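Encoded as structure tokens, the structure appears first; notes follow it.
All protein chains but one are shown in place.
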Amino acid sequence: MFPASFDYRRARSIDEALGILSQYGGDARILAGGQSLIPAMRYRLARPAVLVDINPIDDLSYIIEDGDTLRIGARTRDSDLERWKALAGYPLIADAAVLVADPVVRQMGTIVGSLCHNDPAGDWPVVALTGRASLVVRGANGERTIPIDDFLVDSYATAVADGEMATEVRFPRPGPGSAGAYYKMERKVGDFATAAAGTRVTLAADGTIADAAIAIGAAGPKAMRVAAAEALLRGQKPSKEAVRAAADAARALADPTADNRGSAEYKKEMAAVLVERALLKTLERLGVGGLR
Amino acid sequence: MKVSVKVNGTQYERDVEPRMLLSYFLREELGLTGTHVGCDSSSCGCCVVALDGDRAVKSCTMFAVMADGHEITTVEGLEQGAVLHPLQQGFWDQHGLQCGYCTPGMLMTSYALLKHNPDPSDTEIREAISGNLCRCTGYQNIVKAIRQEADVINAPQEKSA
Amino acid sequence: MNLHYSGQEIVPAPKAKVWAFISDPASVASCMPDVIETTVVDATHFETKVKIAVGPVRGSFTFKVALDPQPGGDRMNMTISGGGFGSVVDLTAGADIKDNGDGSTTLDWTGDASMRGPVATIGGRVLDAQAQRVISTTFANVKARVGATG
Partner (left out) sequence: MTTTDKPRHAIGLSMKRKEDPRFIRGRGRYVDDIVLPNMLHLALVHSPYPHARIKNIDSTAALAVPGVKAVLTGKDLEAAGLAWIPTFHGYDKQMVLAVGKVLYQYQEVAGVVAETREAAHDGAELVEVDYEPLDPVVDPFEARKDTIILRDDRENKTNHIYHWEVGAREETDKALAASDVHIKERIYFQRCHPAPLEPCGGIADMNPATGRLTIYMTSQAPHAHRTVVSLVTGIPEDKIHIISPDIGGGFGNKVPVYPGYVVAAVASVVLKVPVKWIETRTENLTTTGFARDYHMDVEIGADKDGKVTALKVGTVADHGAFDAAADPTKYPAGLFGIVTGSYDFPHAFTELDAYFTNKAPGGVAYRCSFRVTEASYAIERGMDLLAGRLGMDAVELRRRNFVGKDQFPYRSQLGFVYDSGDYHATLDKALEAIGYDTLRKEQAECRARGELMGIGISTFTEVVGAGPSKHFDIMGIKMFDSAEIRIHPTGSGIVRAGTRHQGQGHETTWAQIVAEELGLDPQNLIVEEGDTDTAPYGLGTYASRSTPVAGGALALASRKIREKARKIAAHVLEVAEDDVEWENYAFTVKGVPGKTITMKEVAFAAYTNPVPGTEPGLEATFYYDPPNMTFPNGAYIAVVSVDPETGETKVKRFVAVDDCGVVINPMIVEGQIHGGLTEGYAIAFMQEIRYDEGGNHMNTNFTEYLVPTAVETPVWETGSTVTPSPHHPIGAKGVGESPNVGSPAAFVNAVMDALSPLGITHLDMPLTREKVWRAIRDAKAAKAATA
């Protein structure tokens, strides 16, 4: 099918983009990779009056390790991330980088764009929640940094206000004794998640869990942190039981809607299974095995 | 809206509606009908072309205006002179196509793949082409075809096959 | 696809007043969110055009609304049918109205939405959230408006 007509504005700098946005307000939408937006426009579900194309802004294409922070620009393609040499140092992100959409879509798709799209079944929101990411958002009156928990407002809704644009996503670099994992259940490559889970664990010197982060996707209106599981893992020694309990907490929290991918009941169950598997993988990456 | 884009080495200037998809720009403005369209959801990959040499993109999920100032390689650009690109040769030798509809997209995806990974394993090949659907071949001979080209690239520096 | 919603509002106003309010098309129409325009057809019918804006989905849906006051004044049924994007959304909403005896009134409402056409399969996850919002905001507004005029 063919999109409805729209005005197209090319931005060569962030300021130019912000200028156009302020001119059109809510009628304008940022066009980054376009891999979610353009299909929606072809079905005429999305019909923005104006598209602000930020693809020409080369300054927004970067992956920088800045002290303890990983900074990824708004025009950095998923495939750039996938091929980034130092990605192995971020196992959580590395797991997800090869599971987003399909390899060709990843050539254009961007992580920041996906976070702004905030699809309830998207991969990056789960990873960002697990990785305690934050987003840098710029508007006419300056720049603000929004923690991911506040950024993801509701299905397809974020804290980015009209006239603003997200320019960067930041991930704290996993410290020593810290690792993560991401699991996605998909019916085939390119499918939206039936269920998804991200986990991150930091072990204390004594082998207890100093910190844990767990999030699930395709389990409600938006990706969710499983706070209960995080709490009950903290201070514990890794054990079969602890992992089970975390999975149970995910099951309890999940409130998915049924679709062709599965019933709510099945998706709840899979949220638990994937949290368990991701946790086990995370612990194995930390040298804690034998819990399967 | 003006678009200036280099396709298969030739510079083109066209004035098109912003909503014109790159796939239709190539097919209808430039007459390069090798790039096909098989779906509306960015699923099938029949429309894959190479952007700036090594980026395989779905041209039906990109507006022509987004290609302004860029280089596009389509299936028509693979052949050099009268000599088939080794990938084209591989698809022919290994029976990597049947109806031919997915073939241009498959060729362009593998073309970009081999630029990033000249010696992929069969598993890596299967993953790399998993954004391209084929209904005829079951992919097995497509993997062989790409393998053949990879072996050509790697022949010199390989000690033993 | 079929979706079910429910909720409750305690309205700080006597039952009679609440009943009168939700029996009046104009009042009910005024409570729907993002209304672009409304035409009251008769005592129990109105048509309204609401703005839909969830993430990528932007456009307007036109709804035909029929109020169906149940005898006894304890329940109001509502059928809302309309569409946009070449799709159809049918909503049946109902509210049980209970006098709490303290001058306030409880609205126990439920809503069932069924969607047809591209929206159901492609925009389902988007429109689900939107339908929920339309219904819940409408009843929340009923509370606010009736309360305010109290």
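A, B and C are the chain letters, set down in written order, and residue numbers restart from 1 in every chain.
FYI, a contact is a pair of C-beta atoms (placed from the backbone, for glycine too) under 8 Å apart; a residue touches a chain by one contact, two chains touch by 3 or more.
In this text, all values refer to a predicted model and were calculated from it rather than measured experimentally.
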Where does the absent chain touch, in terms of which shown chains it meets?
A, B, C
Residue touching the undisplayed chain, where the options are B:V7, B:L97, B:L114 or B:A150:
B:L97
Considering the complete complex, identify which of B:V5, B:L133 or B:A150 is in touch with the unshown chain.
B:L133
Can you list where chain A touches the absent chain?
1-2, 4-5, 44, 102, 185, 187-192, 194, 260, 262-263, 266, 269-270, 273
Residue positions on chain B contacting the omitted chain are 17, 19-20, 24, 27-28, 32-41, 43-44, 46, 74-76, 78-79, 84, 88, 91-93, 95, 97-104, 107, 125-127, 129-143
Touching the missing chain, which residues of chain C?
1-2, 83, 86-88, 114-118, 120-122
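Here, only the chains that are shown with their structure count from here on.
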Please give the pair of chains with the highest number of C-beta contact pairs.
A-B
Taking each chain's centre as the mean of its C-alpha atoms, give the chain farthest from chain C.
B
Rounded to the nearest Å, the gap between Cα centres of chain A and chain B is 29
How many angstrom between the C-alpha centroids of chain C and chain A?
34
Show which residues of chain B lie in contact with chain A when the two form their complex.
1, 17-19, 21, 40-43, 45, 48, 51, 55-58, 60-63, 65-66, 68-69, 109, 112, 116, 127-132
What residues of chain A sit close enough to touch chain B in their complex?
1-8, 10, 31, 34-35, 38-39, 41-43, 51, 53, 55-56, 77, 79, 83, 98, 101-105, 107-108, 189-190
